[in-house]
Each structure stands twice: as structure tokens, then as C-alpha cells.
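Only one structure is covered here, and it is reproduced in the block below.
Yeah, one chain of the complex is gone here, protein chain that is, but the others are all in their spots.
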Amino acid sequence: MLSRFLSPRIQELAHQLREFVDQELVPLEQNAFHRPFQETEQALKALRPKVKAMGAWNLYLSKDHGGPGFSLLEVAQLSEILGRSPLGHLSCNCQAPDAGNIELLLSHASPALASQFLHPLLSGDIRSCFSMTEPDFAGSNPVNMGTTAIREGDEYVINGHKWFTSSADGASFAIVMAVTNPEAPKPHMRASMIIVPTDRPGFDLVRNIPVMGHAGSGYHSHAEIRYTNVRVPVTNRLGAEGAGFALAQERLGPGRIHHCMRWIGICERSFDLMCMRAATRDMGNGSYLGHKQTVQHWIAESRAEIDAARMLVLNAAETIDQAGSKAAAREISTIKFFAANVLQKVLDRAIQTHGALGITDDTMLSYWYREERGARIYDGPDEVHKSSLAKKILADYGMPRSTH
Amino acid sequence: MLSRFLSPRIQELAHQLREFVDQELVPLEQNAFHRPFQETEQALKALRPKVKAMGAWNLYLSKDHGGPGFSLLEVAQLSEILGRSPLGHLSCNCQAPDAGNIELLLSHASPALASQFLHPLLSGDIRSCFSMTEPDFAGSNPVNMGTTAIREGDEYVINGHKWFTSSADGASFAIVMAVTNPEAPKPHMRASMIIVPTDRPGFDLVRNIPVMGHAGSGYHSHAEIRYTNVRVPVTNRLGAEGAGFALAQERLGPGRIHHCMRWIGICERSFDLMCMRAATRDMGNGSYLGHKQTVQHWIAESRAEIDAARMLVLNAAETIDQAGSKAAAREISTIKFFAANVLQKVLDRAIQTHGALGITDDTMLSYWYREERGARIYDGPDEVHKSSLAKKILADYGMPRSTH
Amino acid sequence: MLSRFLSPRIQELAHQLREFVDQELVPLEQNAFHRPFQETEQALKALRPKVKAMGAWNLYLSKDHGGPGFSLLEVAQLSEILGRSPLGHLSCNCQAPDAGNIELLLSHASPALASQFLHPLLSGDIRSCFSMTEPDFAGSNPVNMGTTAIREGDEYVINGHKWFTSSADGASFAIVMAVTNPEAPKPHMRASMIIVPTDRPGFDLVRNIPVMGHAGSGYHSHAEIRYTNVRVPVTNRLGAEGAGFALAQERLGPGRIHHCMRWIGICERSFDLMCMRAATRDMGNGSYLGHKQTVQHWIAESRAEIDAARMLVLNAAETIDQAGSKAAAREISTIKFFAANVLQKVLDRAIQTHGALGITDDTMLSYWYREERGARIYDGPDEVHKSSLAKKILADYGMPRSTH
Partner (left out) sequence: MLSRFLSPRIQELAHQLREFVDQELVPLEQNAFHRPFQETEQALKALRPKVKAMGAWNLYLSKDHGGPGFSLLEVAQLSEILGRSPLGHLSCNCQAPDAGNIELLLSHASPALASQFLHPLLSGDIRSCFSMTEPDFAGSNPVNMGTTAIREGDEYVINGHKWFTSSADGASFAIVMAVTNPEAPKPHMRASMIIVPTDRPGFDLVRNIPVMGHAGSGYHSHAEIRYTNVRVPVTNRLGAEGAGFALAQERLGPGRIHHCMRWIGICERSFDLMCMRAATRDMGNGSYLGHKQTVQHWIAESRAEIDAARMLVLNAAETIDQAGSKAAAREISTIKFFAANVLQKVLDRAIQTHGALGITDDTMLSYWYREERGARIYDGPDEVHKSSLAKKILADYGMPRSTH
């Protein structure tokens, strides 16, 4: 029924991507996360010709930049398909955090920086990371930050402590958020984004943080990093001094759409698993698991909630397409908490439907249950997004700002 | 943001209807439900010239039948606006159960029946009711029914016990569902729909059932009725003998859309009340109720859920427009339980935000809290719709039917 | 199973009270709330000899004061039985707000006040009310108050606007909370409790507030009251000047127990109705409503939650018995929100189990659904109690107080 939303020019690609995910990526999944992830990165590299033949390489990019040139609404729908496998986005070079970094560099990199950092990203020769979150400061208030970049001559000298710098292990460079203008009157005008090659002296990847039982490796990891007197040229800065948060905001809208559609892809695959289990699990005496009213209700509620989440996200995408990220601020806040909660509910029901099998690694459900618990936390916890949305709404009704 | 969904040709009417609801209907609300409802029916009659001038009379009807000729998608959006007041639909002659009865008569009434029953309904000179639910049989299985219509010569002799025949008090006729073919092989081919004027001997309106503290009166009531040897001409039957349930199904799709959009109208008005209260309730020391995180979260969640429900319902409406009710069966099941639950949650939060004021009759919230508890029950309880949807889905995955 | 908690000396009375409720009170219920409540008050007066013969009159009082002298734990368990009917507590002269007022007067009334106000309350010859909540100030912060009592010679001159003064209609006097010491350094030392006979000039019962569709009358009502230059002797004050809130706190602990156990009584009766319906509603083909898994789960969850709520409340009662209300502050906060939420969930499930019957007034469920929506609001909304409890807990973990 939702195919009405599918624009004609992506229908063929959507179909091909679905086959690609099912036939090429799903078979790689079982081993991907129990061995060094670099093996899987190699396997995905071998699939690149297929991806390029489909026209799905750098899926998010405009034609100018060598991508297919789809609208965000179109890209969103393809992103759902890729989301059915944890390897989907990576196979098409549109995985976080590289996709966001590419967008930043497309808009703000000098030709020299582009040549050094952007072009190898676009070709998939290197990976990158985005180093913003700090363990000692609440992520829900990102203007609060301890890392500094002090100018000495033509260089910045960077000191700080970051964590949850995803995919730093094996990345060629980090885009680091650091305070360059501590005296700026407004807190959100104090930081800048600076490119730091990971082989610079003083860049110390302390550890891949063990998350939900696994430290991971390569692309599939979250690093703790100490920056100690790391020196980079001032020309490595993206945008103006103090513009770091403005750039981060830019990066946010489309990134949120991709995340949410990826979650919906996970939901749909989990929904398939749940329904298949319910339809085929024989309970004896001619009775099937799916004859149980409770399982039926889980399926019906999941169907309704997934469809609802998709419509909210596609609507947000279309609003961004038509009016820009700023105009879609409310929609972008809304989908974050709505979709993350649907994801968690669907995964929980799918696991419960599988019984003991659901907690094993014999299906992907337990992987997502672990990996995606963070969905309600990263990019700002749900609680922050709900309050942010409500404050905008209440301002329309004339509520004074809190003086506290 | 959702205005993108609003087709250009209804934008002006939508605007006018909103003003009409706010200026003409809202002031009537406070007294409407604490006095004989006939007074309010009179007040609404006085507003008919305004309604007709707007082109909103018989809002659901095609141009052929004297209506404006909107698609279901368009009508749905106008129905939301009318839903902001419990008097909205009644003011435009598109209230349940008359709107559904009109549709039935348009399709299935002979010229003689049309002249006697349909035309005065269209002109708003009379009201009607729909007599299906029985106290002794579970409504979730409507083919289970005790009322019989036995043919004697040119007449049916009807005997039975019905309840929740809404708006029977003051209605000129009932469309009665009765078993005419008890021996038909399939249960859903046993009953017929028969028009019974309420002044026939043997039609006994036992009582307006006290519901949530009020028996109501006139349009605003739910009757218990006994039919004792009520005789009507066989020509009063609508459609073929045994086609009662087929006709009831026809009536269902668009009716569900209207109900759900009415609920969304209630949600939006309640949301306004909640936000206005939160934005203006002074808690002392420069603090407002809306500064409380919990209230913010209620507002954000309500915003997300209402938007989600609306999109699901509009999508169902569009599916019916494009492919018919039968093709939209899943969408129609989905919106029933999804929207009814959003409604209940939004009302509950709006009341809690108002504190003690919320349980008084000084706002409309307590009225809807009472009146709309039935939303999760009538037209089949949520539980039935969820199971029905899930069974259809599970059949796609190959589940055998239950043999029990 | 919980009978282990029942002390031997109340077992016989518990049995008698249960019979009394079932045989004498339940038959009065159906008419009680659809006619002037004074008729029901008369019917209950006729039952007083039976109540007194059981030894249940003034059930909460010590032997010194003419009651049976039970512990709070014992009284709590009897209160649950009375709670099975909305007429239970009233029949035994231990209804709110009189029971709380009696406690206040026992502790703080001079002999003259006792003779004038307490003794006729104890004998059930008059009723009283408690006038604290104000429409213009958030009830969640009760030290915020607009009503003043200004001393002129030997009199207080009282001016203010109150609402939700329950049972004021027909009451002989109100205990009014009013600011007597506006300059006191601490806000909670500014108000006093003052007895105001309702026949004083300037006492204006503006209206019985329509709540959930009914203004009610007599005992069963909630009044809006304006106090305009009402003069009473200074000797009508209870306790010291400025001690109003301290006295209100005293009144709180046992009152909370009674409320919560009354709710549990409602839960148990609703649970009975739900189970009886599920066990006997024939769905055709040898199937009963209670064979549905969803209904089974509602029943199981309700059983668990009611038992849990009861244990929390009885534990709070025992803590008060052993260590006093102050020591039980956390338990008293906890049971308020826990029990109120269980009540709402159980009522909702019981209604849904009854289908259309559940929203009619043919069972008591719809009455409680309306009347007890306030349970999550009155005595401070749940949100306030949760925060209050959490702040106490977090102080144990060293959290600094909020400076805002």
C-alpha cells in the first residue's frame, strides 16, 4: 500500500537493492560480528562492482558529486531497504559517520582538503570518524565541551578526551569538535570542526569501548580517544572559527532521516521474522503459535506502529526536501523518539515470539536488541528531543521561557 | 506541515468550517449535554442556512445526490475539523448513524423507499437509527444474532431484542438487522436489513440506556429496543434477502474513516487545551506548568501520536478512494485500534495537565473522557480488529487457519 | 492467601462487614447517584443500628473516643471491604472528609469546640467539609494560597475563593485553611485552620461543581465557595496560629491509607465483575470470553497488581502503626501513585471485558471510571508524589538540592 509513495524512478533500484541485501549481505551477517570486522570489510569491498553497477554507490549524493541525485524522500525509502541488514549502508558507502562527513566536506572543504580527505572517502579507499562526544560532559547539552584547540602560529594544538568516536579504529582521519573561541559570548559559537589525521602524534586511541559485551573492531567499533598536544594546520578547520555547532546542525536533518529509515528497515526484517515464526511454529494438535491472541496482537500493533513511523519519517524527509532542515526542526525531533521506541517494541516482541531461539545468535534479533538499545540514547536521548519539541510547541501558545 | 495533504479545492471550506465550529458550535457545547438534547437539535437547525451557504450540508455526498462531491480523502480532512466539537457532524447532516443509513439507502432503496425515507433524511427533516447490536450476543461476532424476521405473506414479522441502537429516541425509522434465512449454509448469509418505522405497533423503545452516568435524549442517546411482532412490508427490505452482512460491510469502510477523523479532531482540540493550560498555568516563582519535563513529554508524545494517527487514517482513505473498501481492509482495521488508543492517551494526558479542572465539566475533556471510552469497544473491540488484521498478515506467511 | 495478615480480632467483623456491604449497600447503589443524594443519606441513616450492632460505627476511632480501637493495619483491611461499595465508608461514619476532620478535632479542639462540632460529628448528626484547594493556585504546592483570615479583635475576617470543597452541600461547618501570618519567614508557617459554620454571613456556596457530568448533591458533591468577610471567633482556630500545614500533614498519613484501601476494595469488586463476566459470557461454539488469551492476561495482571498494591499499603499502615506518619513518609508517597494507577488499569480492563455493557450504568464500573479518574489528581497529582519520593531517595545518595 505504501508503494504509492515510491517515486517511479527508484522502483527498479529498490527492487534490485532488496535482492542484493537478501542474496549478498544476509549471508555475510552471521559471521560479521563474531570475528574481526576487517574480514567483513574486505568481503564488502568485493561487492562494490555490483553496487556500482546498480547505481547505488554513494547513494546519498547528488549527480554533481557522482551520486544518483535522488531527493531525500527517495533516498529515505532506499535507506529502509539497506537497513534490513547491518551491512546495508556500509556496502553502498553511505554509512554513518562517513556519509555525514562527506556532506560536511562537500560544503566546507577547501580544494586542498577535498583532495586529501574527501576524494578518497568518496572512492571508499579510506574511512573517517567524527569526534564530538566527551565522557565528562552530558551529551544532551553539546555546547558543554572540554576539548580545546589553541592556535599557535599556523597550527591548532588540540587537547581533550573524547569517547564514542564511532569507527575510529582503522579510520584515516577524525573531524574533531574543539573549543577555539572560549570567550565567545554565546556558548554555541565557541567550537570549531577540525580535521585530524589519525596518525598525528598525540592522537591516542585508548580503546575500542566494550559496548553490550563487545569491543568490536574496524568500522564496527566505538573508540575512546585522548588528544594530547595534537598539532594540525589551521587550514584543516572546516568553516569559520566558532562555526562548529552551526555545521553540526546542518549535518543533523538528513542524518536523522537515514538513521530512522534504517531503524524501519530493521523493524520490517524483524517483523518478517516474527510473522514467519508465528506462522510456522507448530504447538501441537494443529495449533500454531500465530493462533495465540497475544502473538496476533503483537503483530497487529507492530504493523500499525511501523507504518506510522514510516509515514512520519517520510513526511519529515519531504519537508526537508521542500523547505529545508530548519523548517523541519519539529518533524526531525519527533521521528527520533517515535521511531526509536517503535524499534525497541518491535524487537522485543519479535524476540518474545521466538522464545529461547530469540535470545540466541541464530537470528539477527539478539544483535539488534543489543546494538540498537543505543537508539534511544545517541544523537541526544529521547527525553531531550521530547522536551525540545514541546518547548517549541508551547512557545506557540505563548509560554514564557524558563528563567531557571 | 500536513497542509500539503489538503487538496486546494477544500482549503477555503476547511477554513470556513473551522471558524464555524469555533464561533457557532463551541458556544453551544456547555449546555448541550446537561439539558434535553432536543434543545440543541433546535439550535443546530437554526444554523442550517449557514451550513448550506458554506456548501457543507450533506458533506459526504456526491454532487449527484446534492453533496459537494469530495473524495473520501478530502472528506476525511473536513471531518477532522467537524470533530473538534461533538456538534460538528450533526450540524452538517453527516452524523452517524444517519450518514451511513443515507449511503445504504442511496445504493439500495427502491424509489418508493427513497421517497419515504431517504429524501427527508437528506433534507434533515427526520432522523434515523441502525438497530444491529444485541445484548445477548457478542458484538465481536456479528453473525451471531437472535432477532428474526419471519415472512408472512407480504410482510415480515419481526421479533427481537436490541440495544445500543444509537439515536433511536426521536428517530423516524430504524434499519433493523434480522435473521431472515436461518437455514442458509453460511452464517453471514442469514440476515437482512429491513426498514422499520418507529411508530409501528410492537416497536418498544424500552429505555435510553444510561451510559457513563447519563441516559441522554434525542439524537444523543443509545436505546434498548424490543421488537414484538412488528410487521412491515417485505418491500421495506434493503438489498437481497440474506445480504444484510454484505451491506453492513459496505457501510463500514468510509464510516470508519469518519469516526477516526472525528477522534483526531477531538485529539487536536484536547491538545490545544493541554498546551494552552501548560503555557499559561503559573506555578509561582516565574515557573509555568509547561516547564515541567513530564508535561513537555506528554505534549511531545501527543503531537507525534496524533500526527501518526492522522497519516494512517488519511492513507486508508486514499486507499479506499483508489482501490475500494475491500482492498483497504487491513488499513481499515489498523486505524480503528491505533486511533482509538491515541485518543484515549491524549485525553488522559490533557486531563492530568489540567489537574482538578480536568475532571470538571468546565472544559470538554471530561465529556470526551466519558463518551469516547466506547471508542475502543464499539464497531468491534480493539482486540477483535487486532486479531483480524494479524490473521490476514499471517496468512501471507502461510499460517494454516485455526481448526478450533 | 493474604488472610495471614488479618489479625484474629478483626476476622469476625471483616466477615460481617462483607455481608453488610453485599446485602445492604450494593442494592442501594444503582439509585444512589442518579437522584438527589439526600435520599441515599436517609437510607444509610436507617442502617445505622445495624452498623452499631456490628461495632463498625466510627470504625477508625480508638476506644477512648467510642470507636473499636483497631490499629491502622487492622482498620486498613476493613477499609478495603467498605471500599467495595461507594456507600461503605459513609455507612460507618468514617467517610472523607469527616473522618479526617474528626481526627483534627480530637487532637486540637478546645472543649467548647468539641462540644459544638466534634460530638455531633461523632454521632453522625451533622456532616462537615474541608476547604483548602483554590482554583487560582496549583494544588501541588499547597503553601501557595490566596485565602486570608485577618484578625480584627476577637474575630478572624475571612476572604477567599475555594473549590473542590467536597461534601460542603449540607455540611454544618467547614475547616478552612487561610493565611493568618503572611509575613512568616517560611511559607509553610503562614496559614491556619479555622472552623467556619456554613450558615455564617459571607459563606457563599457558589455551586456544586459539575464533575464528570454530574454536579451531585449532598454528601456526594464538590463545592465552589466564596468567603466574603466571613467573621468567626478567633477561638474557632485549631492549633496554633500558622500551624495549618503542620496539622494538614498530620491528617495525611492515615487518610492516605484509607483512600488507598478503598481503591483496593474497588479493584477487588471490579475484578470480581471482570472474572464473572469472562467466566460466563458465552461466545458461541462452547467458547467463553475467558478462554481468550487477552482476557486471561488482563485477569492475571490485575490479580498480581492488586495483590502488590495491597501489600504496599498494608506495609505502609504497619509502618505508621510502629513508627508514625513521619517515618513512613516514603511509603505514604509510594502507595498514592502506585495504587491509583492499579485502580485505573483494573477499571479499564474490567470495562473492556464487559464490552458495551461496561460503559453503561448497569454495572458500577462506569461510575468508578468517572469518579476515580480524580484518584491520580487529588491529594496532589501522582507526578508530585513521584518527584517528592525521588528527591528523598536521591538525598541519600548525596544529591545537592536544586538551586532553581
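Letters A, B and C name the chains as they come in the text, with residue numbers starting at 1 for each one.
Here is the rule we go by: a contact is a pair of C-beta atoms (placed from the backbone, for glycine too) under 8 Å apart; a residue touches a chain by one contact, two chains touch by 3 or more.
Being a predicted model, the structure only gives us computed values, none of them experimental.
Novice: Which of these, A:6, A:43 or A:357, touches the one chain of the complex that we don't see?
Specialist: If we include the chain that is not displayed, A:357 is the one touching it.
Novice: Looking at C:160, C:244, C:265 or C:290, which makes contact with the chain not pictured?
Specialist: Of these options, the touching residue for the absent chain is C:290.
Novice: State which residues belonging to subunit B touch the missing partner chain.
Specialist: Against the missing chain, subunit B presents residues 292-294, 297, 404.
Novice: When the complex is taken as a whole, what residues of subunit A touch the one chain not shown?
Specialist: Spelled out for subunit A, the touching residues are 33-34, 133, 135, 138-141, 144, 163-164, 209-214, 281, 283-284, 289, 292, 294, 351-352, 355-362, 366-367, 369-370, 373-374, 376-378, 381, 383.
Novice: Give me the subunit C residues in contact with the hidden chain, please.
Specialist: So the residues of subunit C touching the missing chain come out as 1-2, 4, 275-276, 278-280, 286-288, 290-291, 293, 295-297, 299-301, 303-304, 307-309, 311-312, 315, 318-319, 322, 328, 330-331, 333-334, 337-338, 383, 385-387, 389-391, 393-394, 396-400, 402-404.
Keep in mind that, in the parts below, only the chains that are shown with their structure count from here on.
Novice: Could you work out the angle of the rotation that brings the CA atoms of subunit A onto the matching CA atoms of subunit B, rounded to the nearest 5 degrees?
Specialist: 180
Novice: Calculate how many whole Å lie between the centre of subunit A and the centre of subunit C, each centre taken as the average of the chain's C-alpha atoms.
Specialist: 52
Novice: Based only on mean CA positions, could you tell me how far subunit A sits from subunit B in angstrom?
Specialist: Their C-alpha centroids are separated by 43 Å.
Novice: Hey, what residues on subunit A touch two or more of the other chains?
Specialist: 293, 297, 404
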